[in-house]
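Here the complex is missing a single protein chain, while all its other protein chains stay put.
Presenting chain A:
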Amino acid sequence: MSQGTVRQILLITDGCSNAGEDPVAMAAMAREEGLSVNVIGITNEGDESERGMEEITQIAQSGGGMSEVVYARQLSQTVQMVTKKAMTQTIHGVVNREIRQILGTKQEMEDLEPEKREELMEVVDELGETSNLDILILVDTSASMKTKLPRVQEALLDLSLSLRSREGENHFCLYSFPGKRSHVDKLVSWTPQLDSLKGAFKKLSSSGITPTGPAITEAIKVHMKRMKKGPSDNERLFIEETGI
């Protein structure tokens, strides 16, 4: 099981979607495909739009992931924490399914006595550390995000640093939405490490649309393609940066 891969979509946004399919439904679809969707909502101090924040929670819930709403300056620590916690949660879910298969009925880890739970938790922690992680990062680059993008960039480099400290392998890829011609643009293709994101967010769309739903749909496709094909041989060697 140490070869197992946890697949995540990490969505970073500051507001609610206004174009295309319902992102909550698309997140549910991602979950069906074995992915989990985590959402980080960035808010300005003193300006929290109820609707946007509500949507963030809902996307994460139906996507089987976690959500957190933070100020831009708290981004780094939150992004790595949410990612790691969501990983543990996914593995926890897998372990629970195994338990149900073995014990039948509706037993879960929480129904076991504390001592047994502790032993199982050790296994969960171990798997969290050693399993591989494929994480597709979807960054909202609509006009209102402009001032927050330097922080996003910093947080993503920090995430890479945190994950690199694990034993398991990591692969990242980075997409932004809305794209120039389509819903999403690829900024960085699958790479084991996010090294430099300088200039990655340079060319931003100034259109008023935020197609969160279509962006998640595209993210599912990218994940599925990678799952079928498996990692390519040369992906470790170079980072393709578009949009510069």
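By definition in this document, a residue touches a chain if its C-beta (ideal position, glycine included) is under 8 Å from a C-beta of that chain, and two chains touch if they have at least 3 such contacts; residues count from 1.
One rule holds for everything that comes next: contacts and distances are computed from a predicted model.
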item: Chain left out of the displayed complex - its UniProt protein name, from "Serine/threonine protein kinase", "Nucleoside ABC transporter ATP-binding protein", "cytochrome-c oxidase" or "4Fe-4S ferredoxin"; value: "Serine/threonine protein kinase"
item: Candidates A:D14, A:E55, A:E68 or A:D185 - the one touching the absent chain; value: A:E68
item: Hidden partner chain, residues of chain A it touches; value: 57, 66-69, 76-77, 81, 84, 88, 92, 109-110, 113-114, 117-118, 120-122, 124-125, 129, 158, 161-167
